[in-house]
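With one protein chain removed, the remaining protein chains of the complex are shown where they sit.
By written order: A and B. Residues from 1 in each chain.
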């Protein structure tokens, strides 16, 4: 029925009938059949559609990368389905698949035992290793379109196969996670742990100070770096391979690696802040033992007064819910947020380290690919409703050996 | 309470309370958790299983294609899951993935804003460019097993990343769609538009005349053609590459391309008709600027009296619902339909045009692969119920330079 073509009373009666009908159906529903597999409690997903424009770049950078134009364009950054549920009160699972651009990848695929007496929770399967505040925060809830150089490939290790224990101490004030993971190098493993605490949590989460630290000892034979400058749809500015040759990888020969990070997060009313410092130390076959150092500082502010939600149980940030959702004409404005970040990666010590190329021949890491890189990002976010977000980012990336470039990028996002 | 006795705001609050109450009760139905993501309103999919037999072929054709036998056999033509819903009254989404033979591909993955005042709808993400009546009609609802040469690679551009505005004028009599799309060649873009109108729409859709036109201006560096003869599970009869060498592509060097098409559709009781003419014009680097011309005419008739449904909002055809569904013994017969189509593609002007092969070496398009091709198809369809279809096709394809072949193919289809 068209509301405009009817009197208000007609519309009301129509709605009233539907409501009454629903209410009567719902009575005695307890004995009803399960609608689906009764072990699926939620099915959903996310769509993130990005458009990236390389608006300015040094000729020296393009020459160094061996390209006529920097990569840019549109992509489905993430397109996912997931299901989660429980097969027993103490035994949950999640399975999440990504169908983003040109690729299918299994993200979460885990089984989790929890709530058995005072025992820690146990997770087995494929899931995120417990490192980094930014990594533990879902991509649905990050404040800028790209995570940092620190997160993407230096200290964070993404999702891997493994077994992890998690526990909470003292009224959820201290969270500990400790896991054994498969490094993907024929059964070699890593031990990874993280400890976090909201040392301040008051005013219903409008005042928070989060501290954390993580450490990972990794048994691997080779290590390779290849990082975009906090813009996903472009070239790698930092790489152990020859940066002008995107086809041939160069892997450093290592005995093992160690990753460590410290993290700080804060919420103060409409303002929020986060910063991490991380170090990657390689025990290399040639004895040079280089380190990579990286950090970032990020701040944001809700023009419309919301606070960035902090999740005490996970030690990460959560979903922004606009105070006044934009649900149509003459409704609220949604939430508006400004964000800025400065990020540094210094991989210079890797220059000259012994490595092998894709054919297994000896080589060494060229200095041009591992120079210090600084990235500055400004962002504007609009959250019309809690499950949708529009992001606009300006990024300036400066690689010391090659040169700098600027980008404008935008994201349209829903999750369901 | 009587709505008339209250202010609108009171009525709203009253309804809101009852709704919230219902929603929270419903969440409790599955043991304290939401039954599913409340933002998914439909989950479904489709299965199309095809069997193709090459029943007859000229020796000259097999020699020209460099094969002992034409390709044939069974395949899962389409096997899909999708979810769709809305995260706000004005903001919908759809995510659809295909798992058909040997391949995974992301089909629809879009976000759509609509119903905001008098503004056009806006779609962003990955979806069909607005070209061609046959392309806009879902594969669930096409009348023969394969779309036409016109649709598959000449004027239609399939699904791409982009942003599209759509609007309706004059009681849905005129539909306009206009979009900017990524051509997949490092950020280069295309502008595509379509305008359609059901100039006749009467008798509840049993009498329809649909007219339409589309145009696309495309900024690309290379263009390649490779088309099966309206039989999916067989060899390419038309190709810019050497047709006897299915491994090595040959791409024409272009400055840009332009695609244009006109379309006619009609429904007259149990009969239906559709025809399209399309032209692809290449501005080539060598200045020869060839065009490809293509058209088809198709007619169908429901022996059991149904009409082919026309969708005014989308400007395409929709789901056939049998008058007397076949639901078991002693039930109706389902719907039975006869279809015939004649299709022509003339790509002769491409012969000799400058191109590059897969190794980047200069070459030119061989005449044998771009000769005029004529395809005649006869089809018998049975729709036992609205969500199932059995198709039987006979196809004769004649390529002027190589020779001709005949096929029989059959499809078993359900969608859910």
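FYI, a residue touches a chain if its C-beta (ideal position, glycine included) is under 8 Å from a C-beta of that chain, and two chains touch if they have at least 3 such contacts.
These numbers come from a predicted model, not from an experiment.
Checked against the full complex, the one of A:249, A:328 or A:352 touching the unshown chain is A:328. Between the chain not shown and the residues B:104, B:199 or B:313, the one that touches is B:104. As for the chain not pictured, it touches subunit A at residues 3-4, 8, 11, 15, 18-19, 22, 25-26, 29, 32-33, 35-37, 39-40, 43, 81, 83, 85, 87-91, 93, 95, 97, 104, 106, 109-111, 115-117, 124-126, 161-162, 182, 184, 186-187, 325, 327-332. Listed by residue number, the positions of subunit B touching the unshown chain are 8-9, 11-13, 15-16, 19, 22-23, 26, 29, 35-36, 38, 40-45, 47, 49, 51-54, 69, 71-76, 79, 81, 86, 89, 99-101, 104, 115, 325-329, 384-388, 412-416.
The working rule: only the chains that are shown with their structure count from here on.
In terms of their C-alpha centroids, the spacing between subunit A and subunit B amounts to 35 Å.
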